[in-house]
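These notes concern the structure reproduced below.
Complex shown without one protein chain; remaining protein chains in place.
Showing subunit A:
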Amino acid sequence: MLKILLPTIMLVPTIWAVPAKYLWSTTLSYSLIISLISLTWLKSSAESGWSFLSPYMATDPLSTPLLALTCWLLPLMILASQNHTAPEPISRQRTYITLLTSLQIFLIMAFSATEVIMFYIMFEATLIPTLVIITRWGNQTERLNAGTYFLFYTLAGSLPLLVALLLLQNNTGTLSLLTLQYTPSMQLSSFADKLWWAGCLLAFLVKMPLYGAHLWLPKAHVEAPIAGSMVLAAVLLKLGGYGMMRMMIMLEPLTKELSYPFIIFALWGVIMTGSICLRQTDLKSLIAYSSVSHMGLVAAGILIQTSWGFTGALILMIAHGLTSSALFCLANTNYERTHSRTMILARGLQMVLPLMTAWWFIASLANLALPPLPNLMGELMIITSLFHWSWWTIALTGGGTLITAGYSLYMFLMTQRGPLPAHIISLDPTHSREHLLMALHLLPLILLISKPELIWGWTA
């Protein structure tokens, strides 16, 4: 564990010490080496499920895919940010990469925490670098509003979580995940117990986000710079899902009754946010709402507490992380050329940038859950386990799949096909850096087709 954490911490002095000419190439190769070493986590061999054990940090088949995704994302973020930070002074560029690295450190510690309070502290700590990235490096004045929404929605949801965790510590004497699964299940029945149940889950539902509390997400995603959007979509939303999956073990038997409203919000949210996507004019906003839609499926899959639901949720989280981040990178290539996120201003790009069209095509197909990509496998497992939970969910999930295909194709056709606007006279050709970025996003996704055991969690 320290093999990964200490090099990531030492990346911060490296950023400040390296000469300016080598800043980006050094940080890129350093973080790429860290991410390749982090792939060793995937080979876990312990009987009890927990590997790489230390007093405070451990990995198990649930956190390992998320840790690998987090570590994989840092070189991608650095690759994506290189162009838009180029006009800034060097110390500001170093600060930016330092923020990304500190986010990485907090995320690694959050996903590998064995003590739930440490997970909570790291969960909160990730808010601060993200807030700084959104409000300082965003491009429009709305970024202040976006940062406020992001911070206060998440904080309002997570304060009850702190109280709930302290109550749990009082009751059971320990908050270590290693032993909490073996404590006898508490007989939860009173109204206070129901409030405790809600307090445990609310923070993660806001973070996922659940449909009713999702307003922070389109604002934060749209106003953030590309690295902020990538890390938000790919990893920070999954913190919510991971937290929910960890807490579910302790929340029996109330979940059977109390989860109904949240499952309903999640499923109706799939339909509603999918429909909003069809009406969007802002490209990043479309991808943000599509994130809400997919995470609604994940939330429903976790809340029904079946093993297929959990597995489907985990697979969909990993696949969606890679796909959503890839789509944001593609939207950023558009934005860097036209400085506008409006879709109708930059249409017909297949004529101008045909190789980028290939990446748009693969990313859009991944978004609409084309078989045999893991997006489909995750969605299929969630949909079938929801069907087992209640037959009527198929109306919502089936309609959701249809609408997802609709808006993914709409996004592809709007940006790539159609007439090229007459007033576009010069676009930069696609940089090799951008091709590399897209390849590094989509190659793991395609490789996961052949070894899904890596990302399907406990049902090994």
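Just so it is clear, a residue touches a chain if its C-beta (ideal position, glycine included) is under 8 Å from a C-beta of that chain, and two chains touch if they have at least 3 such contacts; residues count from 1.
Here is the rule we use: contacts and distances are computed from a predicted model.
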| item | value |
| --- | --- |
| Per UniProt, the name of the complex member that is left out, chosen from "ER membrane protein complex subunit 1", "Response regulatory domain-containing protein", "Calcineurin B homologous protein 3" or "NADH dehydrogenase [ubiquinone] 1 beta subcomplex subunit 4" | "NADH dehydrogenase [ubiquinone] 1 beta subcomplex subunit 4" |
| Which of A:Leu345, A:Leu370, A:Leu409 or A:Leu436 contacts the chain that the document leaves out | A:Leu345 |
| Contact residue for the chain not shown (choose from A:Trp72, A:Trp137 or A:Phe265) | A:Phe265 |
| Hidden partner chain, residues of subunit A it touches | 260-261, 263-265, 267-268, 272, 280-282, 285, 338-340, 342, 345, 389-393, 396, 422-426 |
